[in-house]
Structure formats: structure tokens, C-alpha cells
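A single protein chain has been omitted; all remaining protein chains appear in their positions.
Let's turn to chain A:
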Amino acid sequence: MAPMTTQTLQRPAAPAAPRSPVRRLRSRLARLAGGAAAAASRLSGRGSGASIRGQVMLRLDPDALATLLQGRRIVAVSGTNGKTTTTHLLAAAVRQGLGDQAHRLVTNADGANLHHGIASALSRSPRADVAVLETDERVVADVVRLGRPEVLVLLNFSRDQLDRHHEIKALGRSWRNALEAAGEDGPVVVANAEEPLIVWAAQTARRVVWVDTASTWQQDASLCPQCGAGLARTQPDPETGEGGDWSCTGCELAEPRADLRVRDGEIVDADGRRWRPDLQVPGAFNVGNAAHALAAARLLGVGTEDALAGMHTVTAPAGRFATARFGDTTARLLLAKNPAGWAEALPLATTSTVVLAIDSAAADGRDVSWLWDVEYEQLAGRNVVCTGPRAVDLAVRLRYAEVEHQVEPDLARALAGHPEPVDVIATYTPFQRLRRMGGV
């Protein structure tokens, strides 16, 4: 990679614009009220309080997010899958780069990535001037507009919770418009070159660092987001290790030349230099996440060696890949929220007994039709336990996949009594319950 940046990590952020005494007082009261609500929530055992803190704050001071974003150097991380892990990898890289000034870093490590979650994290570290923010896809445009991030990481874009945002193209358009409106003040985008919708959305950015993660998932993109024509793809070549690429049959949109590529577990730059990230989080897709995090860290001014050393320290971001005890059972927790996420998680589940937990609360998506886009057939021959409120929907899917299984809707009972370690794959809501039950 050519020298990516003239930035240095030590550069302080531009100071925030001065505010009137009345607005300062309102911000302060909102922060205090948010803190009180969070404490009450923690005491009653309802959760970390991050979300309620932000909600109370934004109700009392609607400008709180804009105010809190000011005066910081910001990296926003978004995409359908992998944002929490990538945020942790990037934060660890930046922390390593900051050395004894690590207190200058703020991040929403708990995965609370909507307006109030981001506001909550920022309010707790008013003096931290470097912010690595996991950002929900629906909040990206606002963060670009209000926070003027230096770097925006766009990982991937796939079907997720279509009952809520039914058209993923509209989200891509919101990113594209926000980047266009930001113009020369906008972020440098670190983006996945393999995803047509991301490439189209990032076209309006002032500069893009393209990453090729050698992903095999392409079921979500068949039409050109620019002109609607079909996309032509060349298949990856296992002999040479070259990834496939795509181009539109109707316009000029095509896969851009990558600045960073992932090949055989290594990150390779345009000059052919290679790094093998020594990650403690599993799976090829996490090497792809690390490539995005490395590019973003370098844009901020973190050295490559520091970035890789920092990323090595990440083990279980917000409980993902954590191993926990449930009575006598030892279980590793994997999160999968949509078909692309399941395609990544299923090959990682290698234990002879696998527990699959399905729910359809708002955070999971109320529609479980996606179960039929997951290749559960690959579990044939294993002991599969279906659990969670939609266990029977999964059981019917497994019946048609001809995979033997048991049904135990209760999470605690489904996890009880396994003498050998088990891998658990869960959708969002049961995953969070399992984290609490297992204390991770």
C-alpha cells in the first residue's frame, strides 16, 4: 500500500465549536439524567443501562448526539455483519497505537449502535478525543452529517430484518447521499470492493480504500444498484487464489481494484506486502474484518505493527466467540443474524452436539423465513438441539433438510447436561440472554 496517510495518531481533534451557557447547561442536565436512568437500570438488573442512558439524554437534549460528536476524531464502522468485532479490532489497534495515552479512546464496545447507544458511550468519556464507533446501518447518514468522521468503514450489506427495513437499496442510497453532501469534508471510506451496493454507495466519497475479503457470499446481489441490469461474475480461482469479481452488464459499475486483499489468511497490499494477522477470533471472515480495521487504523496514523499487535488482544468482542459455563456444560457462543452470518458461523461450529437458538423478537427480525436460505443440510450426522421461542420453525426446516434433531425451547434446559463442549449459534435476542446466563 502506498503511504496511506499524512495523519498522525497523536494529532488532537479540532476543538468543538463554543456553545451558549444555556445549551451547555441543558447538555449537562441531560447527561446527569441519563446517568441516573442507567444506574437505575443496572440496579434493577435490566442490563448495562447504555441504551436507557442515551434515550433519556436524547429526550432532554435532542442535539446531544451532535454535541457529543464534536471535537473528536471519529471512525464509524458499519455493515450488516461483523461490525461489533471490527469495532473491537479497530479500537484495540488504536489503543495500541496510543500507548500510554489510551485514555484518549472512546468506543461503544457493548454493541449499542443506534443514536442513543452512541450518545451514551460518548457521554461517559467527554474528554476522549478519538472515537471508534460501531454504527447501525440506519444511523450512518446521521453520523456522517453530524460528526464529520475522518474514516467510515463499510463492511458488507446483506439481507437482514427485512420486516423492518424492507429495501436495502434505500439504505445504500442514504449512505451515498450523505457522502455526497459531505463532499470534501466527508470521510475517507474503507469499503468492501466485493459488494456492488457498497461500491455504488461509496462512489460519492472523496476517497475510498478498497478491500477484497475473498468472501463467497453473493446471494444478496444480483442486479446493478446503479442501472438495474444484471451483474456478471467471474468465479474465484482456487488454483491461483484469485478472487472472482463482478461487473455490470448494463453500465460501467464494476468491482474496483482492491488496495488490500485477503488471501489464504493473509492481508496483502497493492505492492504485494503480506501480513498474517494473528487473531484470536476465528474464521476467514474475521481476517476480512481485520483487513478493514487495519486500513482504518493506518488512515488514523496507527503503524501496521501496532495495529496487528492490538488486534491480537481481541478475544470475545461483546461475547462473540466467548466460552462460558452453563452448569456442567461448557459452551462457545456464536452469533448469526441472517443467512450470510449463518453461512460464516455454521462451519465454525465443530462440536458433535450443536445448539441452535432462534427467536423472532424485534431485534431478531419478526420473520423467520430466512431459515430456508441457510444450508442446515451441512449439519447432517450431528446432534442438533433446537432452542429458543422459534425452535419449532427450525425443527421443521431441519426435518426438510433431513437433519436429526431434538427440540427444547427453554435455553437453560437446552444447554444442560452436555458432557462434551458444545458450540451454540444464536440469533440476537437468545445470544444476549446466553451472555447474561454465562456471564460473558
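We take it that a residue touches a chain if its C-beta (ideal position, glycine included) is under 8 Å from a C-beta of that chain, and two chains touch if they have at least 3 such contacts; residues count from 1.
Here, contacts and distances are computed from a predicted model.
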The complex's invisible chain, by UniProt name, from "Na+/H+ antiporter subunit D", "Thiol reductant ABC exporter subunit CydC", "Carbohydrate ABC transporter permease" or "Lipid II isoglutaminyl synthase (glutamine-hydrolyzing) subunit GatD" = "Lipid II isoglutaminyl synthase (glutamine-hydrolyzing) subunit GatD"
With respect to the chain omitted from the figure, which of A:181, A:392 or A:412 is a touching residue?
-> A:392
Which residue, A:367, A:404 or A:420, contacts the hidden chain when the whole complex is considered?
-> A:367
Write down which of A:348, A:363, A:407 or A:440 is the residue touching the left-out chain.
-> A:407
At which residues does chain A meet the chain that is not included here?
-> 159, 162-163, 166-169, 219, 222-223, 228, 230, 366-373, 392-393, 395-397, 399-402, 407
